[in-house]
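All protein chains but one are shown in place.
Every chain is named by a letter (A, B and C) in the order it is written, and numbering of its residues begins at 1.
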Amino acid sequence: MTLNIVSLQSKDYSFFFGKSEPVLRVKPGTVVEMYTEDCFGGAVTGPETLPSQVCVFPFLNPVTGPIYVEGAMPGDTLAVHFIEIEPARDWAVSSTFPHFGALTTTHTTAMLHDPLEERVWRYDVDKKARTVTYHATKSGYSVSMPLDPMHGTVGVAPGGFEARATITPDAHGGNMDTPEIRKGATVYFGVNQEGGLLAIGDGHCRQGEGEVIGTAVEAAMNTVIVIDLIKGIFTPWPRIENDLSIMSTGSTKPLEDAYRISQHDLINWVAADSKLDILDALQLVSQAGRAPVGNVVDPNYTFVSMVDKKYLPTKEVMGGTHGKLSAIAAEYRKGK
Amino acid sequence: MTLNIVSLQSKDYSFFFGKSEPVLRVKPGTVVEMYTEDCFGGAVTGPETLPSQVCVFPFLNPVTGPIYVEGAMPGDTLAVHFIEIEPARDWAVSSTFPHFGALTTTHTTAMLHDPLEERVWRYDVDKKARTVTYHATKSGYSVSMPLDPMHGTVGVAPGGFEARATITPDAHGGNMDTPEIRKGATVYFGVNQEGGLLAIGDGHCRQGEGEVIGTAVEAAMNTVIVIDLIKGIFTPWPRIENDLSIMSTGSTKPLEDAYRISQHDLINWVAADSKLDILDALQLVSQAGRAPVGNVVDPNYTFVSMVDKKYLPTKEVMGGTHGKLSAIAAEYRKGK
Amino acid sequence: MTLNIVSLQSKDYSFFFGKSEPVLRVKPGTVVEMYTEDCFGGAVTGPETLPSQVCVFPFLNPVTGPIYVEGAMPGDTLAVHFIEIEPARDWAVSSTFPHFGALTTTHTTAMLHDPLEERVWRYDVDKKARTVTYHATKSGYSVSMPLDPMHGTVGVAPGGFEARATITPDAHGGNMDTPEIRKGATVYFGVNQEGGLLAIGDGHCRQGEGEVIGTAVEAAMNTVIVIDLIKGIFTPWPRIENDLSIMSTGSTKPLEDAYRISQHDLINWVAADSKLDILDALQLVSQAGRAPVGNVVDPNYTFVSMVDKKYLPTKEVMGGTHGKLSAIAAEYRKGK
Partner (left out) sequence: MTLNIVSLQSKDYSFFFGKSEPVLRVKPGTVVEMYTEDCFGGAVTGPETLPSQVCVFPFLNPVTGPIYVEGAMPGDTLAVHFIEIEPARDWAVSSTFPHFGALTTTHTTAMLHDPLEERVWRYDVDKKARTVTYHATKSGYSVSMPLDPMHGTVGVAPGGFEARATITPDAHGGNMDTPEIRKGATVYFGVNQEGGLLAIGDGHCRQGEGEVIGTAVEAAMNTVIVIDLIKGIFTPWPRIENDLSIMSTGSTKPLEDAYRISQHDLINWVAADSKLDILDALQLVSQAGRAPVGNVVDPNYTFVSMVDKKYLPTKEVMGGTHGKLSAIAAEYRKGK
């Protein structure tokens, strides 16, 4: 197998998903090596650099891209497989942010309280040991947790005439903040604009479910993806596949509606691909499914609903795209 | 008083709020006469023209504009006073629409039900009698209701790099669908982009609170506005003022958060302008306020919170803009 | 007409809706004169008496009753018409309360903020002038507003084996906190337990829509009601009727679901009583209806959806009960 590998090291970031001049054009099947900056644009490096002081709205949550995929037209599906997501530095940061997070008044859950204290935590990243290390700020406590790199923000240009800030997840993807977008995952997006216009950012060394404080262990990443195109099939909400499971996402508020979207899409997907009656699919997913919450802090909240392929009549979905891209990923890794 | 009157009869509609080429440039103080098409683009004329068949996504809910207001810069406030909103035809329509409305499964409150039946109601509009007449479709019942024209969609370009479909209300205004935007109201918007980029559409001959079916008595309108600019003051969410009351809007989901936003903004507005302690303002609004719901059907829901000026220490807000524009409106009417 | 008048001046209050020993048994058609204590049990009299210090949970929001209505059986409807609701004192109070209100973190919208400051406002009540007078606590500002007495809490025993705190509104009524329950209103409840077990409390001299601070202008009341029984018809959610309008209530969270319940019930009510097709009823209510929000602060939120009877094919609903009880009310007032 001969791989088509392109390196995209541009630091000319984008801050929205929508129609804009692509920084790269690739053919389906291309491997793209890229660098993504963290959600603070690299400006927050420790306790002295408070996000509200060093970041300037709307220049938050930079994404690398957009990438124009040749042949991608509205009604198609773009597939993105993550070959590598590797922290670019030996440190990472997390923080509170005024009026942002699940346990604080925000601009939409508007209350008369003052914002919580703004504070930054700096983590050590040990790529050899595959750990990140937390340090308490008000005591000497430290603890290491597994490194589990992921991208919080992955998406394409939205439909209609819309452009959306990278901070917001919706049907086009965006800031879903789910740990399921890790190495080995294939993510599917319905194409709304010619070329799809894929962009990626907001790397996390790890993240808890819901991202309650509002930020994860934020890091710049060296990421490698392979892109594919599925012609003539539209994916209404972002879907994810890995070796074990298929998943649908939903992003809206209130949170039960995000759950509903993701379950509704997963059940319809299972019914269609497995030729199961819709209520039979509902019953099966209801007992076999898992539903890890993505974020409960962004302008829309995200749920992921998933079921293991071993429980389904049909093990191969989306025309076998995940298997095909996994093979390219294996070939790429062999070459390194 | 010499009025500066401009006629904008362009039918080159826009379908989003965002940065785009203005169709008109005016100075603050200008009266603008305009025509707005109905939310269906005029394509739905009766029971035979089902919206899902005659309308093409995303060409829904056309707005007239955008209008560039000279001198408007981010951080300022644009004021729009409605001098006239008058139905352009002697009929209007309303309808169900698949997966749209408060009492049906939608794309975000996703369920396994089929959509409700799509159906169109045609209303008679009697501008002399000032009535609209409802006709039941499955029986001979008819009833007339007061004509109370309003605009469902009024807004400016959003902040950041965003562009939003006209169907969605948010901090930039948009499809708030509140009957409070009627003749005699002044609406205030924070300016996010140079020129403000005001656009108006979605005329309703009348609308119930919440717009439960998803559409109002939809009509093309001949509308006259006068525009003003308040330099150096930013309005975080659209505000409305009429001779009796001041109002704040909030648009998000869930609906309690839309209520929170509108109350939070109104209370802060009262406290600031009336120099009341914030809890004193909260107490006063809590007992004197009203809170008519706008819509519970659009991608964001809208609440309006209001208090009568007679209960406030300070009767004049926003630098007296409403009084000034009302005087221009009176002058304009005298000239007709 | 000979009136059957009973005086219930017991101060043996109840703190829940459920099966319990009635304090009074009446026949349908009986006029009941009663005294209700305020939501603080009369313990809060001014700024020095903070609710969290002088009130003891769960002895909050006392209701007078329950009243056993002879002949009332599950599946029937109890009708309660308010003949008089008159403040018992020349003062009333309102307050913040820790972790209670729409613009503060609560026990369910749980956040890491400290509670807002607890503060009490004392109002003057002028029954001759029909006003209540607000006094700011941090400045000298005062203003009078119309006296508009209402009961926040009216309900019957819930279904199943449940007992609910008086603070919570649900399908059995309870703490709906809607200003629509004023003099001249008839309220309908589905009977869940033998005798219905009606109880009333939480008088307000007036209240804004949503009760944003968490309390209204709280007052003890001298209240006169007349009770009726509609056999064989069950009312799924509390309904209200006055001379102009019919209304349905819904109490749940999130707030859009409270709106949905109240609209769904109103539209089904209109369709059934007026023999309109259900979508024709939906269309009519959508354009003619109003929807004043009740509370956005209690354990469930309450919406009221209403339509004026003049727009309906059938002007007389619920077997003409409202007219019949209004006639008794008129007779009672004549006798005074």
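Operating definition for what follows: contacts are C-beta pairs under 8 Å (C-beta built on N, C-alpha and C of every residue); 3 or more make two chains touch, one makes a residue touch a chain.
In this text, all values refer to a predicted model and were calculated from it rather than measured experimentally.
Asker: Which of A:Leu8, A:Cys55 or A:Ala102 touches the chain that is not shown?
Answerer: Only one of A:Leu8, A:Cys55 or A:Ala102 touches the chain omitted from view, namely A:Ala102.
Asker: Which listed residue, A:Lys19, A:His81, A:Arg164 or A:Arg206, touches the chain dropped from view?
Answerer: Considering all chains, including the one not shown, the answer is A:Arg206.
Asker: Taking the entire complex into account, which one of C:Thr36, C:Ser94, C:Thr153 or C:Thr252 touches the absent chain?
Answerer: Counting the whole complex, the residue in contact with the absent chain is C:Thr252.
Asker: Of the listed residues B:Leu8, B:Cys55, B:Val69 or B:Ala110, which contacts the missing chain in the full complex?
Answerer: For the chain that is not drawn, the touching residue is B:Ala110.
Asker: With the missing chain put back, which residues of subunit A would touch it? List them for me.
Answerer: 94, 96, 102-103, 116-117, 119, 121, 132, 134, 136-139, 141, 143, 145, 206-213, 215-217, 253-256, 259-260, 263-264, 267, 274-277, 279-280, 282-293, 296, 301, 303, 305, 311-313
Asker: Tell me which stretches of subunit C touch the chain missing from the display.
Answerer: 15-16, 18, 57-58, 107-112, 159-165, 250, 252-254, 257, 260-261, 263-265, 267, 278-279, 282
Asker: Hey, which subunit B residues sit against the chain that's not shown?
Answerer: 103-105, 109-114, 116, 254
Here is the rule we go by: only the chains that are shown with their structure count from here on.
Asker: Work out per-chain C-alpha centres and flag the one nearest the whole-protein C-alpha centre.
Answerer: Closest chain centre to the overall C-alpha centroid: B.
Asker: Find the geometric centre of each of subunit A and subunit C from their Cα atoms only, then give the gap between the two centres in Å, rounded to an integer.
Answerer: Chain centres of subunit A and subunit C, defined by C-alpha means, are spaced 48 Å apart.
Asker: I need the residues of subunit B touching at least two other chains; which ones are they?
Answerer: 253-254, 260, 263-264, 267, 279, 282
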